[in-house]
Structures are given as structure tokens and as C-alpha cells.
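Before I ask anything, here is the structure I am working with.
Complex shown without one protein chain; remaining protein chains in place.
Letters A and B mark the chains as written, and numbering starts fresh at 1 in each.
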Amino acid sequence: MSTAIAADTVVTRPRPPLRPRVIRWLLTLAVLVPALWSAFGLQISWEQIRSAPADIWRLLVAMFPPDLSPEMVERALPKLMESLWIAWVGTAMGAGLSFLFAFAAATNVTSTWAANGTRMVLNAIRAVPELLVAMVLIPVTGLGAWTGALALGIHSIGTLGKLSAEVIEGIDEGPVEAAAATGGTRLQQIRWGMVPQVMPHVVAYWLYRFEINIRASAVLGVVGAGGIGAELVSQLRFRDFPRAGTVLFLTIFVVLAVDAVSARVRRRIISGQPEPGPIALFREMVGWQRALAAVAVVVVLALVVFILFQLQLAL
Amino acid sequence: MISDRPEPPRRVSSVLLPLLMILAAFTVGAVIPDPTGVVWGLAASGGTIFALRRAGIAIGGTGSAVVVIAGVASTSLTVWLAGAETFDLTPSSTFVLGLVWLVFGGAVGLIVGRLGRPSAGTNTALMWAGAGALAAPMAVTLDLLSPGEPDLTARAAMAVLIALVGGASTLSAATGIRGLAIGATVLVITVFAGAQVGFSLIGLFQNLGAMGDIPNFWPPDFNWAIGEGTWWWLPSWDFGSPTLASPLLETFRIAILGSLIGCLVALPVSFLASRITAPGRLSYLLDKGFMNVIRTIPDLFWAMFFVAAVSIGPFAGVLALIFFSLAIMAKLLSETIDAVDTGPLEAARATGGSHFPAVRVSVLPEVLPNYVAYALYILEINIRASVVLGLVGAGGIGRVLEAQRSFFQFDRVLAVVILIFVIVFIVDQISVALRRRLV
Partner (left out) sequence: MRGAGIAGPPRRRRIMIQFDDVEVTYRGGLRALKGVTLTIVDGELVVVVGLSGAGKSTLLRAINGFVPITGGSVRVGDVRVEQARPKELRELRSGIGMIFQTFNLVKRTSVINNVLMGCLPTVPGWRSLLGLWPAEAKERALQALERVEIVDKAYIRASDLSGGQQQRVGIARALAQQPTIMLADEPVASLDPVTSHTVMRDLRRINRDLGITTLINLHFLDLARAYGKRMIGLREGELVYDGYIDDVTEETFREIYGRAVTPDDLLEGAEL
């Protein structure tokens, strides 16, 4: 069979090269050795691993259904809102300050030397996790949401500054040159040549950071820097699993909603085109997808109404 | 023949004056002593009509009348509600105020919506309603309004907040300048959020000034951190607890194991979560939806969950990082797969290969370098995440931090944080250098 396509011409075949195989082996070693070192060094017992699925399942079952009593909702929801406000303020601080830093850290705005220095500072800020920033700040600014917002703001300067600087470095230099050619000052060149180009991407990064900061602010409560985290810690400490379930459930719910809206806005900003609305999306679906979407919408609406009723919003 | 010049696009500055008019009319009207709120309403609606005219929006006699009636209705209802004894700023009173301002917003929106897109009118109405609903609680948070006693300053504060958001959205809907409404809304939300978290610059400076007085804060206690060693040139890094396996090594081990397993699991999961490589639409939607849910849960929540499930220790930390990495990798990789050229996959299908082998030979090689780069990135994130796992009992150096924090040994906390900073910084630089070579 295999002679069916054989050619009569005789061209010498090359030998399979050695390099890729060696590299593959080295890579495998580079992954395996640290993995084994970690696995054996952690001294996790087989017993623990074997019983883990059952343990996890038991906890999940204990958390379900979550406690959605008016008392718990009224307790958890304001804390969750606090997490949102912390994330918003932290992102706003980070966005504002990082915007200045970003131009300083872009090689096509300042000198290479200054840019690299600024970049180093931004990297350094980025290296400290938000929670640790909060821990260090607590003795200075005290326990509470303000410390949390400050911690998020500081960390966001690092991440947003780096990303924005990369956007600025990636721009088309044409408009800047055009602005220079008209005799504009350096500041005018930046304002009219650069800012309009980078703004959509930078704002998209701000929104993206907001999504991340919500998750970060949710855990700040662990060290006493405000938000929903402290609630989860205490409910788990008292082994009140349905209430811990409430915290998790509400967090997932709110973060999903914010993610969905933010992702939509980001796409809208980047593409510059209006996104298809929910009705247009629904029209495109086929039968079972419509059924699924309808069920999802009804369930979500029912949940929102239910939670609002628990807050005694009813007139 | 003279050709018509196109109308130049409107600039934000062209509507700033009208916006100021609306603001002024609302505020001035609000501070005029009048228990019925009618004067406020007349001033507010009059100012709005005048501002719309200034901005070049034709508003006829009937339109003006409707706006005036709606304005008086909204303001007098607000004053009446705020003055009534039942007004105590519950969620329901907020809700009612929203409805009240929907009246005025609806009237303005009707006129704006007739000009162009109906959606602009709807947006306007909703923004006025939202501003009305939030104005009272915002004014309270900003210390401008004490519940139960709506005096004139309180009315003015509410008026400013409502007029800012409502006026900006009206003008931007009417002129097509989107930035105006967005800017005003973001401004108001930021002020409100700042008040909620207790933002205070003065307080911050006072705190910073008093930093020297904090006990056990400065200088960081490095001697304690590095400990005594068997040899003088090799400190033990035991952070004062020689009985425990070095917490720093434990941190690395957790990060490495969690990243590795998470990334391995993420490989098949990502292929199911991409439109291009999922075997069917249903499995795609389910996997993608599940991953979106997983992704909402922060690292420490995972850690707390697993500590509660499998007890304290590094095992919980590894499990937490597995799920944390899985969620990130699945998102990054599935989006990369979505963007891949589908030609090779089509070629593989044309040879008669079944689905997964065809995907394996055609798509995997294209995304493999990205996968490795993402894995390095995830290792980098996980090292940062793993240092805090110990705060909730999931192993690693965080455990030491938590212990010292509870004894208010901030100098030791500071020493550990600085140490972590140095390590993470170095790991970051290595990882970035490696990733740059990959893709």
C-alpha cells in the first residue's frame, strides 16, 4: 500500500534533527524536577488526597442552599457594595495617577533613561500584592475601607502604568509628527497626536482593572481593610456554611454582572461600533439556545426580585 | 453653485454653558424658601428649557408646557416626600424618589427622543430617574443632608447632584456628545464611592505625619526574619519558628504545584471553551459559562473554601491555586484559540481526521508558544498569590505574616513584606524575560 505514492526520483532524505528532541527533554526536566521537588516537599498525605473529593463535596452540599434570609442579605449586601466602592475608588486613583506615570514610562515620550527608571518603579509597585500593601498601611491609616481603597490604588498604579505605557509605545507616530509639523509644543503633540490614539485602549484597561480590583477588594476584609471578605472569614470560622454560601453566591452573582457589563463596554470602546443588543442576539439564536437564554433570564430576574424583596424594598 | 458646508461636530465646550445654566437654575431654585417646592420646579424646568434652546434644540410651546408641569410635579413631590415624617431614606424611599424624577426625565426625554434616536430619549429619562433616586442617599453620605429635616442646603445638594447627571445626559443625548453624560456620571459615582470608603486627603496627611509614633513599625526587623543558621553564612530563614518547614520554600512549592496542575487541566478545558475547537455548541456554552463563574472567585476565597473543606495546610493552598490558575488560563488560552487561523483545522478535517485529533495536530502547535508564555505568567501570578494564602491558613509565608500581625509586630510584618517584594520582583523580571523570547 505504501508504495502507492512512492516516487522513482532518489533524493537523499535529511536525518531528523537532534536539537528539538534535546530541547523537548530539557523542557520536560525543567517542569518535572521542580514539580517533584514541590510535591514531595509539601508532605501532603495520600489520605488527604483520597478523602479530598468527599470533603469538598460535603462542604458544597453544606453551603447549598445559601441562606437568603432577610437578615443575612441585609448584612452581606452592604458589605458587598462596600467592596464595589473600594474597587471603584482604587481603580479611579490608579487610573488617574498611572496615566501620568505611563507617559513618563514611555520611551517615545521621555528619554529612554527616564522611561526605564519609571518603568522600574512601576514594576516594583506591581510586585507587592494588594493585601500586603493593605497590611503595611493598616498601622498608618487604620482598619477600614479607606485603607483597602488606598492599597488597591497603589497596586493599580503599577499595573495600569505598565500597560498604558505599552499602549503609548505602540502608537502610530504619524499623527504626532503631523502635530509637530504644525509647530505644536511637545505638550500639544501629546494631547492631539497621542492621547486620542491611546485613549480607547487605556480606558479599556481601566475597566479591566476594575474587574480585577473587585475580586481583590472582596478579599481585603481578611486583613481588616473593608468589604465582604471579613464576612466570609467569620461565617467560615463559626462553621455557618449556608451563610458562607450566601457570601460566595452574592459575590459570584455581582462580579458576573459587573464582568458582563464591563466586557461589553470594553468591546464597544475598542471596536468603536455599537454592540448588538440583547434582542438582536436573541434573534440570532436557534431553538434550544433561545430556550436556554429565556430560562437564564427568568432565573436571574427572579433572583434579583427575590433579593430586593428580602431588603424590604417592596412598597 | 455654493455647496453647503457640513455642520462641524459639536465640542464639549459648546454645551458646557447650557449645562451650567441647568445647574444654576436647579440650585438657585432649590435655595429659595418655599414649602411647596413649586418655585424650585419652575426655576429648574425654566432653566432646562432655556439651556436646551441655547444648545440649539427646538422646544416648542407645548413641549415647554409639558416640561414645566413635569418639573413642578417632580420637585414638589420631592419636597413633600422629604418633608413628610415617613421619609427615612430606606431603599423604598430611594425607589420612590427615582419614580418621582422619572416624571421630569420622561418629559425631557420625550422631547430629546423626538429629535433623533428614540434610545437617546429613553436614556435621558432613565438617567434623570437614577439621579433622583441616588441624590438623597448621596447627599446623606456626603454629610449634606440629615434624614428627616430637609432644609434648604440639603435641597441644594440634591439639586446639584440631580442636575449634574440629568442635565449632562440630556444635553449629550440631544447633541450626540457621549462623553458628557459619561463624564458627569463617572464623576458623581466617584465622589459617592469616595465618601463611602471615607476618602479624606487631610486625614491621610495627618496619618502620614503621625507615622513616627506607631509602636513596633520602624525599622523592619530583618534579624528575626533570617534567623540563626547552622552556619553563619547561611541563615535559616525560619522566621522565628524553627519547627516548621521553611515557610518561604513552602510558598514556592505551593505556587509551582498549583500552577502546573492548573495549567495542565486548563489545556483540554480551553479547547472546549473556544467556539472554533469545541465539538458542539452546547458543550462550548456550558464550559464557557462554568469558566466565567469560576473566574469570579478571588484566590483567597478559594483558599478559605478549601481550608474549610480539607483543613488547614498547604494542600488547601495547592487546591486553591489549581482552580485559580485554571480559570485564568482557560480564559487566556480559549481567547487565543478563538483568534487562530481556521485554515489548518479545515485542512485536517478534509483529510478525514476525527475532531480531537484534527484539533490536536492543527490548532495545538499554533497556540503552544502562547500556552507556555501564559503558564509562566500564571506561575508569576501564583507566586504573588501564594504569599497571602497563609493569611487564611492555606500554607506558606502568609502564615508568618498572620501570626506577627495578630501580635501587632508590624516591624516583622514589614520585614517579611519587603522580603516578599524582593523575591516577587526578581521572579517577575525572569518570567518577563523568558516570555518575551517565547512569543
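Just so we're on the same page, contacts are C-beta pairs under 8 Å (C-beta built on N, C-alpha and C of every residue); 3 or more make two chains touch, one makes a residue touch a chain.
Keep in mind that what you see is a predicted model, and the values were worked out from it rather than measured.
S.K.: Which of these, B:T153, B:Q206 or B:T351, touches the one chain of the complex that we don't see?
M.R.: B:T351
S.K.: Looking beyond the chains shown, say which of B:I32, B:L152, B:V186 or B:L368 touches the absent one.
M.R.: The missing chain is touched by B:L368.
S.K.: Just checking the interface: what residues of chain B touch the absent partner chain?
M.R.: 341, 343-344, 346-354, 356-358, 360-362, 365-366, 368-369
S.K.: If the hidden chain were put back, which residues of chain A would touch it?
M.R.: Within chain A, the residues that touch the unshown chain are 1-2, 4-7, 9, 11-14, 16-17, 20.
In this section, only the chains that are shown with their structure count from here on.
S.K.: Any idea which chain A residues touch chain B in the complex?
M.R.: On the chain A side, the touching residues are 31, 34-35, 37-39, 41-44, 48-49, 51-52, 55-56, 58-59, 81-82, 84-86, 88-89, 92, 123-124, 126-129, 131-132, 135-136, 139-142, 144-146, 148-150, 215-216, 218-219, 222-223, 226, 229, 232-233, 236, 239, 241, 244, 248, 251-252, 255-256, 259, 288-289, 292, 308, 311-315.
S.K.: Tell me, which parts of chain B touch chain A in their complex?
M.R.: 90-92, 95-96, 189-190, 192-194, 196-200, 203-204, 207-208, 211, 214, 217, 245, 249-250, 252-254, 256-257, 260, 281-282, 285, 292-293, 295-301, 304-310, 313-315, 318-319, 384-385, 387-388, 391-392, 395, 401, 405, 410, 413-414, 417, 420-421, 424-425, 428-429
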